[in-house]
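Only a single protein chain was left out; the remaining protein chains are all shown in position.
Moving on, here comes chain A:
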Amino acid sequence: MSAISLSGLAKSYRDVPVVKGVDLDIAEGEFVVLVGPSGCGKSTLLKMIAGLEELSAGDIRIAGRSVVDLAPAERELAMVFQSYALYPHMTVAGNIGFALRIAGLPRAEIDRRVRAAAATVKLEGLLDRYPRALSGGQRQRVAIARALARQPKVLLFDEPLSNLDAALRQETRVEIARLHKALKATILYVTHDQVEAMTLADRIVLMNNGRIEQAGTPLDLYERPATLFVARFLGTPAINLFGAARMGLPGAATVGIRPEHLLLEDATHPGGLAARVEFVEELGDVRLIHLLTEADEKIVAKQPAGSPWQAGQSVRVSWRTEHLHRFDLAGQRLDDAPEQRPEKAA
């Protein structure tokens, strides 16, 4: 049985559709990341599941039971908000135990569960502090502990790391991954950060314009993007796109190739596209070579550290056909070419 099952989920605000018929099944213990650009409807979808937004159409089942007519608290899920949403006038213990007090649990049980939740996210020493006396990372951990204390069937995360600085974001990301492994909780996690999506997810659900564009494992989406949108959205730097006609590939409208799959050769080398190195970004472990082709296309190649390319240099750019992603006029992926010989394009 699925932990969460969404069917035909839709939401409109005054006739403006925001979520347009979403079907999705999430298995028990699965970590699913909803990712997509701002305004794609992913946060709205999460709030609909939580019961904080009303549905225009569709059904939500949690552990097999329809929850559409249930109040948020009765859906057996907990949510971690982007802004943490900690109660500023309550201590850490007060925040974590608020739901338990409302549920009327005995004091000893509340105390035990608050301590257990705090220990899970390493907050033991901070139970008497107020949120204002905590750092951003600590506040985020309180928000997670508050969600865990309720022992929900499903944990929802709404862009939980977006208020943290880069270093803390990575640290907390690892902690969330560890937590998921330890608790085997079903998690639905919303983010617009593709790195978070790629590193945390068992399965990524990429949304665009209120619809699911593609769902699959992170590598599935990266290596076989179903649409041009998915290909563009995942990957840093973004995929390089060319008109297919110019590349001599009939049937396709657009061809894409990831920066790490571009091969650079000396200008004297035969074959490939002629291009000039515009500038080089040194990232330490890799170098990003920004190129301008003869047809004025800007492309980026990811090269290992120590590669010899310098700004102003003329080069030839080539690739293996197996690394090409071909899309039709509507932006849909075309099946891979029957022949995928490891040869360089002419």
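Of note:
In this section, a contact is a pair of C-beta atoms (placed from the backbone, for glycine too) under 8 Å apart; a residue touches a chain by one contact, two chains touch by 3 or more; residues count from 1.
The criterion applied here is as follows: contacts and distances are computed from a predicted model.
Of the names listed as "Quinol oxidase subunit 1", "Ferredoxin-type protein NapH", "Sulfite reductase (NADPH) flavoprotein alpha-component" or "Multiple sugar transport system permease protein", the one that matches the UniProt record for the absent chain is "Multiple sugar transport system permease protein".
Of the listed residues A:Phe98, A:Phe157, A:Phe242 or A:Phe327, the one in contact with the hidden chain in the full complex is A:Phe98. Touch with the chain that is not drawn comes from one residue among A:Ile4, A:Val19, A:Leu34 or A:Ala50, which is A:Ala50. Of the options A:Ser12, A:Ser66, A:Ser83 or A:Thr217, the residue whose C-beta touches the omitted chain is A:Ser83.
In the full complex, chain A touches the hidden chain at residues 47, 50-52, 71-73, 77-79, 81-83, 85, 87-89, 98-99, 102-103, 146, 150.
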